[in-house]
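Can you read through this structure? Questions will come right after.
The complex appears here minus one protein chain, its other protein chains still in place.
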Amino acid sequence: MATNPQIKDVQFSEKGLKEFNHLLTRYDSKRSALLPVLHLAQGEFGALTDDVIHYVARLIELSPAQVLEVVTFYHMFHRKPVGEHHLQFCATLSCWMAGSHQLLKSTCSRLGIREGETTSDGKFTVTRVQCLGSCGSAPVVQVNETYYENLTPEKLNRLINSCKEGKPKIP
Amino acid sequence: MAGEKKVKITLNGKEIEVPAGQNLVDAAKDNGVEIPHYCYHPGLSVAGQCRMCLVEQEGNPKLQIACNMKCSDNLKITTNSEKVTSAVQSSLEMHLINHPIDCPICDQAGECGLQNYYMKHGKYHSEMREHKVNKEKVVDLGDHVVLDKERCILCSRCVRFTQEVSKTSDLGIFQRGDRAIIGTYNDESMKGNYQVNTVDICPVGALTSKDFRFEQRVWFLDEAPSVCSGCSQGCNVSVHHKKGKHIYRLKPRFNEQVNKWWMCDKGRYTYKESNYDKRLSSAQLGGIDLPFEEAIQAWTTDLKVLLAMERSDEVGVFVSPHHTHEELKSIIEVLVSQFGITKFYAEDIDAMVKADAPIDGFLYRSDAYPNSRGFLKVFQDKKIKLHSVNDLTAALSKGSINHLVMFIPEGDRILPVTGKIARAMKPDTFVVCLTPQKGATDQFPGALSLPSLSHYEKTGTVTNHMGLEQSMMAGFKMFKESHSVQEILGLLSSRYSDARHEKGRVGT
Amino acid sequence: MSNLESRSYLIGIVKGLITTGGHFFRNLLGFGNRPTIEYPEKRRNYSSRFMGVHILTKKKSGEIACTACMLCATNCPAECIHIVAAESPNPKVEKYPAVYEIDLLRCVFCGFCEEACPVDAIRMGRDYEVPELSERNFVVGIDYLMNRPSLQNKNISVFHEPERIAKMPEKKIA
Partner (left out) sequence: MIKHTIHSKNMRPLAIDQKPLAAERRVLLEHEHIPDMNKIDVYASKGGYEALKKVLKTPMTPDQVIDEVKASNLRGRGGAGFPTGNKWSFVPKTKDKPHYLLCNADESEPGTFKDRVILEKLPHMMIEGMIIGSYAIGAAKSYVYIRGEYQYAAEVIHNAIQEAYRAGFLGKNILGSGFDHDMTVHRGAGAYICGEETGLISSLEGKKGWPKLKPPFPAVEGYLRCPTVVNNVETLAAVPWIINNGGAAYTKLGTAKSTGTKLWSVSGDVNRPGVYEVENGISFRVFLEDILGGMKGGKKLKAMIPGGSSAPIMTAEEAMKCTLDYESIASFGSMLGSGGMIVLDETRDLVQVLKNLSEFYHDESCGQCTPCREGTGWIEKILHSYTEGEAHREDLKLLDRVSNNMMGRTICVLADSIAMPVQSYMKKFPEEFERYLKKAG
């Protein structure tokens, strides 16, 4: 496919390529591996930028538009790099009843950014997400891939402080 | 279609017989019942997204979509019950609550699915008081298509077209829910030779043709069935013109065997060769306008002088396969049988026909003439030998031809060939150009030019590469002075015979 | 009429003159109820629904309000409106009339165009004094219809969507 000039050529790491080939063997159609490959690419490159999307499109033999359709459909795929600590506040019913909105507002004001933005030092991104499947221990915040449950304002501040030090730990 | 199994279905109480497995929407349309639909298109896969074609099926409490139903025995469908009409009205309302309703500036006004169905099925007072979702308005998708994401009703016809028919897969639906938008990757230009088909099948004004942008309102346009002159595929088109004065666009016309619902972008702009700026609008002699009558008279006298001295072999005729059967027949009847002219010259049509193959694997073919097969057949039937253009240039430079009749079609394709002939010609040879285009007459400064009809004004038949004879019923004339080739030759032969018998007044 | 009167020619003339003279002097001195007025010093006051030469309205920003949607040309029974639409130079506006001409000689001043217009871009004005030397000048264009002095720039369209235009992204079309 004629790629337009601004698209730089990117490549999976050697480990990533091995993982990619293994993934292909698990499915009966190449396109079925698209989601896992996008997870793999987002893990390696940090975000699904235009170059990455064109690379994945070539690997899975799809047009970039078809891959972009999938990337923009799912919430977990980002087209721009997110902060080192991606604070995802659950906004749905049980967490909302437990006050997750107040936690979100206070965190935004504390970090000085609005919802969905990244702090200038690239450390934090704050977004609102839908039900994380942990309603019994509401309110919940997911940082990168870990759930932090039963948060109170104090616990949340301690969590953010531990993130600032680079080692997020259970408050 | 005769051998197909028929099944009996009941539509609105009336029992009808339809081919087995036919889509219910098509079956209903064939029997006069119009089931409203946006996302269904007979040439594309079934999406079932717009939910406009909801119908009541006996034995099923929930309304079913008709586009996903194949006709099978004793299928009982009701489309006019109160429940169905209110469902269709509410589906339409849902389409319109985030629609910008900017009909004054939308080219689709007059042929827009939303307007049509609102008048047939809507007629409600909108209760949408909330803020509408705003999206990008004028987005340039390359040199053929302009996109307006706000008007899009997300029926995914264009996406399915690029994935299933043109196979470029460059359109997609991004984001989710009512924030979803149609577009290409980062709004880059669309690719491929079939982009404007997406404009035809887009039921609303989301995808509009850049060439037709703001040109004319569709309710001012008349429609004439014709065949595309772009190549030998012979796609059926309808020519949209205003009172025969100006052609604004071409749209494909459904033909099961040739082009189904589609046509290529190249062919779509062939109408520009018929419009005002390209046309020879009156007869000319050496560049000076003169009434059509005198031009015919001049041609007759020169021809008469030659034929009287039995020098019919000094008359050369250049023809091209761009002409219809009827034109070629009249050329042969008048020039050959009446005047006994034998020397016919044309490009190497045999080679073109043999090398003819689809260029982009779908419709557009390499042979650039719409009637090559027909042309060869006519001349082979009459056993007239076709000499090559080189023979003509040789004969001209040698001076053995000093009366040249040039049948030149419109379009820039032919100009290199006619240019070569013009350069090889001696200044004193008498040239007659029967052509619709100014470009050709400029190449022959001293020539007698007679304006003939452009391709889309002609009524006649052409044979496409499959050998399928297709008729064109244009029936409009853009310039008062221009006449069809048959008319001109008719006048010529009648003037010639009058001149010979010295009687009868010249009729206008 | 007595026999003498009909035979003697003079009495009839004098009687006629007395009637005309009576009207003449009564009107001259302003006592008469003559319908004519001293035009152009005094003018008839027509009703506010009077339909005179058309007016093309403007947006608040001074641009032409018309979007060249051709509804007036379609609705016009005399087919005397000729419009050529084009891409608007203002990046926030999509379509505007490059040419908008009305042939006043053909126009029957029925007001159908005013009714058809969805954005109050054309109205029936109050001017009726449109003297011209040749019929070509009766085909009036945008400049006359929108900016003629008698309008005193008061022809502002009531239909405008400032917040929608403000939020509209600029169009990206070659």
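Residue numbering begins at 1 within each chain, and the chains themselves are lettered A, B and C in the order written.
Convention: a residue touches a chain if its C-beta (ideal position, glycine included) is under 8 Å from a C-beta of that chain, and two chains touch if they have at least 3 such contacts.
Only a predicted model underlies this, so the values are computations on that prediction, with no experimental measurement involved.
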Task: Using the whole complex, pick out the displayed chains that touch the missing one.
output: A, B
- request: Would you mind spotting which of A:65, A:87, A:132 or A:156 touches the chain that isn't drawn?
  value: A:132
Task: Taking the full complex into account, find the residue in A:31, A:58 or A:158 that is in contact with the omitted chain.
output: A:31
- request: Kindly note down the residues of subunit B that lie in touch with the hidden chain.
  value: 46, 48-51, 54, 62-63, 65, 68, 87, 90-91, 93-95, 97-98, 127-131, 133, 153-154, 173, 175-180
Query: Can you name the residues of subunit A that touch the chain not displayed here?
result: 13, 15-16, 19, 26-29, 31-36, 38-40, 43-44, 60, 69-70, 73-77, 91-94, 96-97, 129-138, 142, 145-150, 169-170
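In this section, only the chains that are shown with their structure count from here on.
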Task: Specify the contact topology among the chains shown, as one of line, ring, star, complete or other.
output: line
- prompt: Among the chains, which one keeps its Cα centre farthest from the Cα centre of subunit C?
  reply: A
Message: Of the chains shown, whose Cα centre falls closest to the middle of all protein Cα atoms?
response: B
- request: Using mean C-alpha positions as chain centres, tell me how far subunit B is from subunit C in Å, no decimals.
  value: 44
Query: Between subunit A and subunit C, what is the gap in Å from one C-alpha centre to the other?
result: 66
- request: Could you give the separation in Å between the centres of subunit A and subunit B, each centre being the mean of its C-alpha atoms?
  value: 51
Statement: By the touch definition above, subunit A meets two or more other chains at residues none
Statement: Residue positions on subunit A within touch of subunit B in the complex are 4, 50, 53, 62-66, 68-69, 72-73
- prompt: Hey, which residues of subunit B end up touching subunit C in the complex?
  reply: 102-105, 109, 134, 136-140, 143, 146, 187, 213-215, 217, 219-220
Message: Which residues of subunit C touch subunit B once you look at their complex with the stated criterion?
response: 67-71, 74, 85-87, 94-95, 118-119, 167-169, 171-174
